[in-house]
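Removed: one protein chain of the complex. Kept in place: all other protein chains.
As written, the chains take the letters A and B, and residue 1 is the first residue of each chain.
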Amino acid sequence: MRSFIGRDILSLKDWERAEYFRVFEVADDLAPIARNRRNSDILSGKTLLTAFYQPSTRTRLATEAAMHRLGGHVLGFSDAKMTRAGDFYQESIKDTVHMLEYYGDVIAMRHHLQGAPHEAARWASVPVINCGDGWGEHPTQVLTDMYTIWKEKGRLDGLNFLLVGDMRMRTMHSIGYAMSQFDIEATFISPPEMSMTDEFKKELTDLNLRFREVKTVSEAIADADVIYMEPVVQADYTKARDEVKENKGLTPAAYKVTRDLLRDKAKPDSIILHSLPRMDELPPDVDATRHARYWEEAFNGVVMRMTLLSLILGARE
Amino acid sequence: MRSFIGRDILSLKDWERAEYFRVFEVADDLAPIARNRRNSDILSGKTLLTAFYQPSTRTRLATEAAMHRLGGHVLGFSDAKMTRAGDFYQESIKDTVHMLEYYGDVIAMRHHLQGAPHEAARWASVPVINCGDGWGEHPTQVLTDMYTIWKEKGRLDGLNFLLVGDMRMRTMHSIGYAMSQFDIEATFISPPEMSMTDEFKKELTDLNLRFREVKTVSEAIADADVIYMEPVVQADYTKARDEVKENKGLTPAAYKVTRDLLRDKAKPDSIILHSLPRMDELPPDVDATRHARYWEEAFNGVVMRMTLLSLILGARE
Partner (left out) sequence: MRSFIGRDILSLKDWERAEYFRVFEVADDLAPIARNRRNSDILSGKTLLTAFYQPSTRTRLATEAAMHRLGGHVLGFSDAKMTRAGDFYQESIKDTVHMLEYYGDVIAMRHHLQGAPHEAARWASVPVINCGDGWGEHPTQVLTDMYTIWKEKGRLDGLNFLLVGDMRMRTMHSIGYAMSQFDIEATFISPPEMSMTDEFKKELTDLNLRFREVKTVSEAIADADVIYMEPVVQADYTKARDEVKENKGLTPAAYKVTRDLLRDKAKPDSIILHSLPRMDELPPDVDATRHARYWEEAFNGVVMRMTLLSLILGARE
C-alpha cells in the first residue's frame, strides 16, 4: 500500500480496496476523541491552511473541527473575495500556492474549477486535500460516506446501493470510483438532464462496477441496502449561489424518498445517507425512521477528516 | 441553584438572584487572567463553535477572545452568506444544528430571528449560548453589564437605573428581567415609537419590578445611580445593515447624555454604561468624566464570556 504520509487526497480514482480499510481502521481508533468531546494533542505542532474559493459550511467546518480535535492550528480563507484570486489580479494557482505552502503544513482546498486542487498539488511542497473541485470530485465526503456505511452495515461487499441525485456532481463521481473497489451493485436514478455522462459510464464500466440506471426510486428501492441521496435541484457550482437562488423547485416524486415509500417497499435494515443540505427530496419525517443515518454521517465527517489529517501529516503510520 | 454544567444560556427570564452572584464570583476569580494578558489552559481540550448569522464585532470577538484566554479552540462562521442557511437551500435550524453540534463543545449563536437559539438548543446535544436573537434577548451582554455595575458600585440592591434607548431591543428585554431579581428602581426613556410594548410592561409588572417611564433624560438623571444607554436610531435587526445605512440621524436632546447635563444634574458617583457602538447620544467628551464606565464594560465582556464558558463546560463547579 502506498504510504499516506505527505500524500495528496485529490481523487478516489486510484484508491485501492486495502487503502479504504486502512483508513477505516484509523478512523475507528480516532473516533472516541470526537465522541468524548475532548481535544487531543496529536497534531499540536501542525497547522491546517483552508483555501476555500467557494463558500462551504459542512466540509470546511468538519475539516477545521477535525484539526482542532487533534490539537492543531487552523487558518485560511472561506471566500475568494477575500483573496487576490478573486479580484482583478486573477493570480495563477502556482503563484497562490507558492504563498499558501508557507502558511500551513497541509492545504485543504475547495475551488469552483475542476482540477484546481490537482494544479495546486503540482506546485505545493505540502500535501493538498481536495474539498470539492467544481464538477470534479469530493473524496473526503465519500470516504466519510463509505466509512459510515461500513460501520452501520458491518461490511461493504455484497451490498446494493441506490444512488439518487444529479449524476454529474462531484460526490457521484467519487462514490462511483469508491464502489468499484468493492463487490457492490449500483442503481443510479436521476432526472434525464442530470444523468451520467457517457464518459463517466465508460469509466465505471472499465472499473468493472456493476451498475444500471432506472427511472424512479419506487421501482428500485426494494433491493437497496444503502440509499445514497443528493438533491436533484439544479445547482451550478460554477456560479455564485446568489445567482441560482430563484431555482428552488419541488422535487418530482420519482426522486423522493418518503416515509410511506420506506414503510411500503424498503428493506427493514436499509440505511439512508445524505450529505445535506437537503431540499424536499428527503422529508423531515424520515428522520425518525430506522433508516436515517445522515446524522451519523455528519459526525463521521469530522472523524474521517481527523483520520486523513493524521495519516497525511504522519501522526499515524 | 441549578447546575451551570451543560446549561443553555438563552434568556435571563428564569435567572434567579443567587445565580447572578455565583456568576459574579467566578468572574472575579477569572478576571486576572484577562487583566494580566496571559492565556490559561482551563479549556484547552474544548472547542467553541460560533454560528453568527448576523455580523457582530463585539459579541463575537469577546466570546472568541474569552475562549482563547482559556486556552480553547474556536471555529465557525460570522456571515450567513457563508452558510447553506443563507442560500437557496434555506436549511432548517434542526438540520444545521445536527451538523454544528459535532464541530464544537458549545455553540454561540447570533441570529436575526427571535427564538432561533432556543430552537437550536432544542436539537443540540451541546449547550447553546444566545448571543442576540432578533428583537428577543441578549443575555451575555446584560450579564456583563450587571457584573460591571456590581463591581463599580459594590452592590445592585438599592440602586436607581435610568435606561435610555429603544425599548423594543433585545438588550432592554434582558436587563428588564435582570433588574427584577434585585431591589432596583428603573426609569425608562425612549422616543414614543420605541417605547416598551404593553406585553413587556406586563411582564415586568408580574416580575414585581418597580419602574416608570419619563420623557427626557433631563427630568430623571438626578436620581440615577446607573445610566444605561443604547442608541435611539432606528436599527432594524431583521434587515441587512446596508439597507439601513441611510437612516443615520441626529439624536434628539431628550435622549442624549451630555457633559453639561452630567455636571449640572447627575449624582457625582453615577456611572454610565453603553454597550457601544454609539451614535451621538453619548458625545465623546463624556469619556473623560468620572461617570464613564463603558471601557470597563468592554473589558468585562471578555471576563463574563470566560465565566459562562467555564461554568457551562464544567471547568468550574
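Operating definition for what follows: contacts are C-beta pairs under 8 Å (C-beta built on N, C-alpha and C of every residue); 3 or more make two chains touch, one makes a residue touch a chain.
Predicted model, so just to flag it, every value in this text is computed and none were measured.
S.K.: Which listed residue (B:His68, B:Arg168, B:Lys201 or B:Arg259) would be found touching the missing chain in the intact complex?
M.R.: From the options B:His68, B:Arg168, B:Lys201 or B:Arg259, the contact with the absent chain belongs to B:His68.
S.K.: In the full complex, which bits of subunit A touch the chain not displayed? Write them out.
M.R.: 44-47, 49, 73, 75-77, 81-92, 94-96, 98-100, 102-105, 126
S.K.: Mind listing the subunit B residues that contact the chain we can't see here?
M.R.: 34, 37-39, 55, 57-58, 61-62, 64-65, 68-69, 74, 78-79, 231, 233, 241-242, 244-248, 276-279, 284, 294-295, 298-299, 301-302
Here is the rule we go by: only the chains that are shown with their structure count from here on.
S.K.: Whole-Å distance, subunit A centre to subunit B centre, using C-alpha means?
M.R.: Here subunit A and subunit B have centroids separated by 39 Å.
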